[in-house]
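A single protein chain has been removed from this complex, and every other one stays in its place.
Right, subunit A next:
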């Protein structure tokens, strides 16, 4: 059980490439921290630095009150679950889990107790004698987790552990990981590029982009109050609609306060739109031509273009084509393709950002 603290952590590769540009955050004892971001944002590198598999160029990483910068991975009291599981192919499931304990010179009887306990928790009891290649993907994943559990480490590190599984299994394992972590209450750091995994697993969510932290906080808080346009469009699927405030159609609808503020970009989540002609006080109304409709049963996504030719905002991930707006309405009924509709959003559902997208206004 331990806190993990990162203080101004930096990583520069030999070629001069700066992968991590100074990161600070703290994961409290027993908390589940998720690092999320697009590929290449440095989240895996950061995790591997915590594990000790990458050297630290600057700053400090502190696990349980001890700065571990110069400590070997084996002595950091961490356990890691890899994306491709990294099970030893020639060892049985039992030996895969026991290997790390044997290397630490633990008594064989104690090893047996621990492995059997882990096997019971993970329902691997019948498979202890099998080799990894005789197991399914989900079972291998569980062995990899078992290998981490038996060590009873201070910190669990997960490097995209679910991305090799199919969609259904991924959801099941996601829930299992969460339950397991709650039960063991071991501090955990989990890396993923999947915002849904991030939202559902995290106590603390760290959104990363380009080697920097964009926002840290409780997942719902981040969803409700994204700090930058990057976070706004990365967290949430489909992404938040972002549009520049320079157009007359929008400007004329907004109150004087907002017009006077530094805001340059308006963001509205797809589910905050309602198809209606009635614009409430302080709200925003947009005229759309319906281009495409996706019905998934419980809800319907309407893709429309603004009637007045308007440029969208260049936000990076999950970016919408300029001028395109997604509206999410409950149920399976919706407008027809080609129809002209009006959508409105209430005044308290508006997200305002500075023109460069780096800061939230209000």
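Criterion: a contact is a pair of C-beta atoms (placed from the backbone, for glycine too) under 8 Å apart; a residue touches a chain by one contact, two chains touch by 3 or more; residues count from 1.
The rule we apply is simple: contacts and distances are computed from a predicted model.
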Among "sn-glycerol-3-phosphate transport system permease protein UgpE", "ATP synthase gamma chain", "Protease HtpX homolog" or "Xanthine dehydrogenase family protein subunit M", go ahead and choose the protein name stored in UniProt for the chain not displayed.
"sn-glycerol-3-phosphate transport system permease protein UgpE"
Which one, A:90, A:225 or A:295, makes contact with the chain that was left out?
A:90
Based on the whole complex, identify which of A:53, A:171 or A:361 touches the chain you can't see.
A:53
Out of A:4, A:23, A:41 or A:80, which residue would touch the omitted chain in the full complex?
A:80
Residues on subunit A facing the left-out chain by the touch rule are 51-53, 72-75, 78-80, 82-84, 86-90, 99-100, 103-104, 147
